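Have a look at the structure that comes next, please.
All protein chains but one are shown in place.
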Amino acid sequence: MKLLENKRKLRSLREFLYILPFLVLVAIFAYYPLYGWFYAFFDYKPPFPLTWDRFVGFKWFHTMVSNKVRIAQLLSVLRNTFAISGISLAFSWFPMMFAIFLNEIKCTAFKKFVQTVTTLPNFISWVLVYSIAYSVFSSTGAINTVAMSLGLLEEPKIFLASSDHIWLKMWLWLTWKNAGWAAIMYIAAIAGIDEELITAAKVDGASRMKIIWHITIPCLLPTYFVIVMLNLANFLSNGFEQFYVFQNAFNKEYIQVLDLYVYNLAMGSGGYSLSVAVSMFKSIVSVVLLCITNGISKLVRGHGFI
Amino acid sequence: MSGSRQKTPKRKMQMSLGDRIISFFTYIVYSIFAFVCVYPFYYIFINSISANNLSEKGKVLFWPMQVHFTNYINVLKIPDLFNALKVSVARTVVGTVLTVLFSAFLGYMFTRETLWGRKFWYRFVVVTMYFNAGIIPWFITMMNLRLTNNFWGYIWPVVVQPFYVVLCKTFVESTPKELQEAAEIDGAGTLTIFFRVMLPVIKPILATIAIFAAVAQWNSFQDTLILMTDSKLFTLQFVLYQYINQANSLRGLINNASGTVDIAASLAKAQTATSIRMTVTIIVVTPIILVYPIFQRFFVKGIMIGAVKG
Partner (left out) sequence: MKRLLSILLVVCLVLSVALTGCGDTTGKGAGPDTPSGGGTSTDGGSTGGDRVISHDKEITIDNYNVAANYQGVQSGWFGKLLKDKFNITLNILAPQVAGDALYQTRISSGNLGDLIVLEGSDFADCVQNGLIRDITEEIKNWPNLMEYFHQIETYNKSIPGNEAGKIYGIPCQMTNTSPTAYSQDVIYSSPQLRWDLYQAIGAPEIRDLDGLLDALEAMQKIHPTNEEGEPAYAMTLWPDWDGGDNMMGIANVVQLTTWYGEKIKGSVVLKPDGTFYKLTDKNGTYRKMLRFLYDAQRRGIVDPDSMDQDWNAVYPKIAAGRVHLLWYSWQGGFWNTAERLADGTAFIFVPVMDQNYYADSDTYYGSGRVFGIGSGVDEEKFLRLMEFLDWYASPDGLEYQHIGIEGFNYTRGSDGKLTIKNENALMDNLPVPEEWGGGGFNDGNNAINQWIVDAISINPKTGEPYSRTYWSTYKEATRTEMKRQWAEKFGAEEPAEWMKKNNKLIVSPNVSVTLPTDPNDIAVIRNSCEEILEEYSWKMIFCGSDDKFDALWDEMVAKMDGNDFDLVVQFDLEKWQIELDAKKAAMENQ
């Protein structure tokens, strides 16, 4: 018995040795550079070295709320961030459904075609996306030209410099760009479903909807949940590129998300400490959110996802 | 691999009316979505081969006009393009192979109940997904590790990606437990199980990670900007980014050229930033599109337990 236990322990340690090199990589490239968070507490400005007389404590964390205007700005920025992240989360099932119904298509050629081309937008940079959007939606763009020649519009309509439904529009652009790409994960997961289950259901005469509902979706849920949880922890990060290219004076109030706001605020080399402070804050919030969602998951589903 | 060639027996089952309607709508919706995705790409393509002055004005919407290939020829004239392509291919292949292997192995190991400190180490890896330490400590770390101006600077920092590890672990967990148990009873060790039993089973997720990792490596140029000053190590993406950037630099030029108005003006005329951007996009995406179907073959199903047991 003892022999067996020793053997177990030995094996457990041996397995740890297998993963040790990778843990070292993680420690070197992810943990060690974290000493850079020190910069958040200093008034760092290159080329002046980081000395103690430049220590400013939590000043950069306060900066965002240092006066009424900033507070108002921060609130509106957070509102936008929450709205846009919220819409994304609410529709996070979209890529999964996309993959499920794609899988239902019988015609292999069509299926492969759709699967390939829907990943294309992912490779078009946001800058280029905007120039396409401009040529389609500007006052002399395709839509206005067509609508005016058909007599649907009297005057060219300005689409891009308007804040109407801006959150929804941003979500549409994002979905257009990412849905096909994100679906790859679910397509892989569908391929991993045990064929025998489906064959058995078919023999029992289950309809396609039934198979989707009772077999496919439950099999995809673990992947889905993990991705939702990871995204949830990333709630404060929307990236700034998309919003940077689409922003203008008329939609700025509703389009400025946290990442864009900080980018604008910390421009130039003088903003290094501030941007480190914000990314540190975001890291901490993310990890806390991760713990919370994991805890909730444990309560609700009986097990955590990390 | 032999499994993918087997033809699934033709289904003779009658489709219900509901199924037909669903099927009909599926085709419609996917056709529309596919169109919305293809058209912009088509638009980029026809603009990159149409006369630049027409394209700038947004005249080229449905078919190419005054077709020419100067944009592509100019890109091919970039010095050291071939070397940059070699570096890009090398980092993509090396980076992808290592990332896939390492992620798969870690993902698998984190499902091993026997692993010492399993939960802790898993979390140790996963939380780093949300870390951002800033550019300076990262650069200094890379410099101290002698990874600046070094090809491996493209590889080592990105081979262990928490997100891929999570994906792999989730996938491994969804495979039937009996697979591993059976192998263990046969006396297989941890590594044997991974290579002999797990790897073939988790092919779909490996293909997914391979696609993600390959595209990330192929598209990356930020690391070149900061880490590499040796032009032998410039990547295709970097060289093309540079090319776009030069075409886009009019603002920088005239801001410091109040004394050289004529130069600014004549350079200004040569600008076709959008055409260049479009050409570059086509050049960069084409290899991906060509390689993607190869990966798609790994998404086929039907080689699960049965195949392994047999």
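As written, the chains take the letters A and B, and residue 1 is the first residue of each chain.
Following the convention adopted for this analysis, a residue touches a chain if its C-beta (ideal position, glycine included) is under 8 Å from a C-beta of that chain, and two chains touch if they have at least 3 such contacts.
Keep in mind that this is a model prediction, so the values were computed, not measured.
Undergrad: Check the whole complex and report which displayed chains the hidden chain contacts.
TA: A, B
Undergrad: Which of B:Val38, B:Leu61 or B:Val97 touches the chain that is not shown?
TA: Selected residue, touching the omitted chain: B:Val97.
Undergrad: So one chain is hidden, and I want to know which residue out of A:Ser131, A:Thr216 or A:Ser237 touches that hidden chain in the complete assembly.
TA: A:Ser131
Undergrad: Of the residues A:Leu17, A:Leu150, A:Ala249 or A:Leu299, I need the one that contacts the missing chain.
TA: For the chain that is not drawn, the touching residue is A:Ala249.
Undergrad: Looking at B:Ser16, B:Asn53 or B:Gln66, which residue reaches the missing chain?
TA: B:Asn53
Undergrad: List every residue of chain A that touches the chain not included in the displayed model.
TA: Contact residues on chain A toward the absent chain are 43-49, 59, 63, 66-70, 73, 130-131, 134, 137-140, 156, 158, 160-161, 248-250, 252-253, 264-274.
Undergrad: Taking the full complex into account, what residues of chain B touch the chain not shown?
TA: Per the touch rule, chain B residues meeting the hidden chain are 1, 53, 56-57, 77, 79, 83, 86-87, 89-90, 93-94, 97-98, 135-136, 139-140, 143, 151, 195, 199-200, 203, 225-226, 229, 231-234, 241-242, 245-246, 248-271, 273-274.
Everything below uses one rule, namely that only the chains that are shown with their structure count from here on.
Undergrad: Go ahead and note the Å separation of the Cα centroids belonging to chain A and chain B.
TA: Centre separation, chain A to chain B: 16 Å.
Undergrad: Enumerate the contact residues on chain A facing chain B in the complex.
TA: 8, 11-16, 18-19, 22-23, 25-26, 28-37, 39, 101-102, 104-106, 110, 112-121, 123-125, 127-129, 131-132, 134-135, 138, 140-142, 176, 179-180, 184-185, 187-196, 202, 207-209, 219, 222-223, 226, 230, 233-234, 272, 275-276, 279-280, 282-283, 286-287, 290, 306
Undergrad: Spell out the residues on chain B that touch chain A in their complex, using ranges where they run on.
TA: For chain B paired with chain A, touching residues are 13, 16, 18-19, 22-23, 26-27, 29-30, 33-34, 36-38, 40-41, 43-44, 58, 61, 102, 105-106, 109, 112, 114-117, 121-134, 136-138, 140-141, 145, 156-157, 159-160, 163, 166-167, 170-171, 173-176, 190-191, 202, 204-205, 207-208, 211-212, 215, 219, 274, 277-278, 281, 284-285, 288-289, 292-293, 296, 298-302, 304-306.
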